[in-house]
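Please see the structure below; I have some questions.
All protein chains but one are shown at their positions in the complex.
In this document, chain identifiers A and B correspond to the written order of the chains, with residue numbering beginning at 1 in each.
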Amino acid sequence: MAEGCKGGLWRQVIRRRGCLDELLVDACSVAELEEGRPKVVKVKGREITVIQWRDEVYAVRNICPHQTQSFKGAHVRPGFASKPGGVGELSMDQSEPVLVCPVHTWSFNLRSGQCTVDESLRIRRYDTAIEDGRLLIDVSS
Amino acid sequence: MTDSARPSDVARSAIDSGIFHEWSSTLTLTPYMEPAWRELVTRKGDRGGPLRLATNWLYRNPMHGNKAADSYPAQGIPGSDREMLAKRPGDRLVLGYDEGLLATGFAYHYLSRAAVRAANDWTIDQWLGHDPRFYGLVLVSTGMPEEAAAEIRRVGTHERMVGIALGANGLGLPFGHPAYHPIYKAASELKLPIVIQVGSDAMTDMIVPPMAGGLATTYAEYKVLGGQPSMTHAVSLITEGVFDNHPDLRVLMLGCGVAWLPGFLWRLDWWWKTNKLEAPWMQMPASEYFLRNMRITTYGFEWPREPERLIRALKTIPKIEDLLLYASGWPNADFEDPDGVAARLPETWRDKVMHGNAQAFFRWPATASTGGPTKRKLSSESR
Partner (left out) sequence: MASYTGPIIDLDIHNKWKQESDVYQYLPKQWREYAEAWAAGKPPTAEGAVRSVGLRPPNLTVGSLLPNAARLVSSFPADGSLPGSDYELLRDQILDKHNYWRAILNHDLGEYGQHMNQYFGVELCRAANEWCMERWLPLDERLYAVIVVPTSMPLEAAKEIRRLGSNPRLPAVLLAGNGFGKPFGDPVYHPIYEAAAEMGKSLICHVATDRPGPQITEVGGLASNGIVYSSQISQGAMHYVTSYIVHGVFEKYPTLKVVFEEFGTAWIPAVMWGLDRQYELLRHESPWVKRWPSEYMHDHIRVATQPFEESPDPEGMIEVIRAAEGMEDMLCFSTDYPHLTFDDPNYIARLLPAEWHSKIFFDNACDFFGWQKDAKAAFGVKSSAVGGA
C-alpha cells in the first residue's frame, strides 16, 4: 500500500473504449469504503455494490441473479480452488476475490462477474476509477 | 418362465445386470481355500459343522423368505443350481450375489477375505467357463480396502469378470471416504465398473443402520427404505473426489430404487452450490458426475399401481433412459422378467435399458464393444 494515502489506494487508469469516453459517474468517497465490506450506492438510477479489496475497487450490479436479492450485507473472501486431480487439497488466490451473496451464499468472481457455482450466471460488473479521493463508476461498461 | 415358452426378442437380447449365483455351503468354497483356512473353516468333527462364512441380514421376508417360490432347486439354495440359472432369459447374465454378499460383511475380516478369494476362484472355475452367457463380478471384502484392491488385481484380469461387487460397508463409512479409495484405484486400473447393492448396510455386523431415523420394524419398510445408504454413498463418491481421481470409473446402484432420483439430483446440486468449498476439487456440478458416472437398475423400481406415473416423474431428467439398466433380481421373490419390464418402458427406451446401457457399462471381453462414459448436464438444454 502507498504510504500517506488513506486505505492505501492508488489512482486507477481510466480506460478508453473506441472513440467514446466512458460515462464515469461519481459514486462515493473512497474514504467511506472498508476493505472487504460491500457498500451499495445508487448511480444513475441503478443500485451498484462497490467493494474494496486489496488495493482495487470492484463494482457490480446490486442484484443476485439467483433470486434477485440485494447484495447488501454480502462479504468478500479470496477465491478458493483445487488443482484438477488435487482431491483433498485447497489453494487460495487473493487476487481473485469472490463476493458471497448474503442470502443463499452463492459466490461471484469479482473480477469477471462469473458465478462460481453456476456457469450460466454472471453479474454485471463495471469499470471503476479513482480521482481526488472519489470513486467513479463507468456505467457504460 | 418355463422351458417350453419361446423367448421373445426382448428376452433373448436382454443383458441381465443383476442375477444372483450363490454357494450352498461353505464346503462349496473350501476346495478353493489355502489348507490352513480350509481346515479352520471345515471343522471336521466339530459339532457345529462347517463355519458359515456369512453375517446375517437384518431383515428377511416373512411371507416366503426372500426367494421366488419356483427358484428352489432339488438341492442347495436358490441361485446355486447352474442349470436353473442357465435357463434364465437374456443374452448375457452378469452373475452377482445376494446371499453371497453376506460373506463380505463377516466380522472376522481375514476370514472374510479368504471367503471372497475362494468365491472368486470358484466362480471362475465352476461358472464362467460353463455357459457363454455367464459373466462374473469380482467379490471383495471392503473391511480392508487394500486387500480388496489386491483381490481386484488378482482376479479382475480374467476376461469374463466384467465388474466388481462392492458388498458390505465394511468400515461403516460412506463409500466415497478416502479409506475406500484404494478399491477405486484398482478398479480404475483394470477398467472394471463397480456395483453397489441394496443391503450393503443391512447386515447384522454393520455398525451403520440401513435406514434413517432408527431401525424399521417390517421387511416391507426395508424394501422401501433400503436404498437410503446408497443415496449417501452416491453423494459421497461424487463429493469426495472418486470421479475426479477416476473420471472413467462407473458405478451401478442395484436394487436401490429410482423414484427418489429427480429430487435427489436437484437437491444435490443445490447443496453442492452452497457447500462448494467443502469439495473444491469438483470440476462440474454434482449432478453431472451422477449422470456421467452412475447408473441404476430397473430391479428395485418403485412401480406405482399405474406404472406410467413413475415414467412421467423420471422423464424430468434429460435422457434418463441412458442411466437405467435392466436387472432381473432373480432368484429374489420380487424378480422381474425382461418382457414385463420392457412392456412398462417407453418404446424409445427399450433397447438402451434392456441391452445398450449394460453393453456400455461393464468391461466385456475384447470381442464386445464398450464406450467410455460421456459428460452430460442435468438441464434439458444439453439435449
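Definition applied: a contact is a pair of C-beta atoms (placed from the backbone, for glycine too) under 8 Å apart; a residue touches a chain by one contact, two chains touch by 3 or more.
This one's a predicted model, so the numbers in the text were calculated from it and none came from an experiment.
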Inset, instruction - With the full complex in mind, choose from B:L27, B:L277 or B:A343 the residue touching the hidden chain. - result: B:L277
Inset, instruction - Would you indicate which residue among B:H233, B:R250 or B:R295 is in contact with the undisplayed chain? - result: B:H233
Legend entry - Touching residue (missing chain; options B:Q75, B:T217 or B:T348): B:T217
Legend entry - Option from B:R82, B:H109, B:H177 or B:R344 whose C-beta touches the chain left out: B:H177
Legend entry - Footprint left on chain A by the chain that the document does not show: 67, 69, 72-75, 100, 102-105
Inset, instruction - Quickly run down the residues of chain B that touch the omitted chain. - result: 61-63, 169, 171-177, 201, 208-221, 223-225, 228-233, 235-236, 239-240, 257, 259-260, 262-264, 266-272, 274-275, 277-279, 286, 302-305, 309-310, 312-313, 315-317, 378-380
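The rule is simple: only the chains that are shown with their structure count from here on.
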Inset, instruction - Could you give the separation in Å between the centres of chain A and chain B, each centre being the mean of its C-alpha atoms? - result: 49
Legend entry - chain B - residues contacting chain A, complex: 178, 240-241, 244-245, 272-274, 276-277, 280-281, 283, 285
Legend entry - In the complex, chain A residues that touch chain B: 80-90, 104-107, 116-118
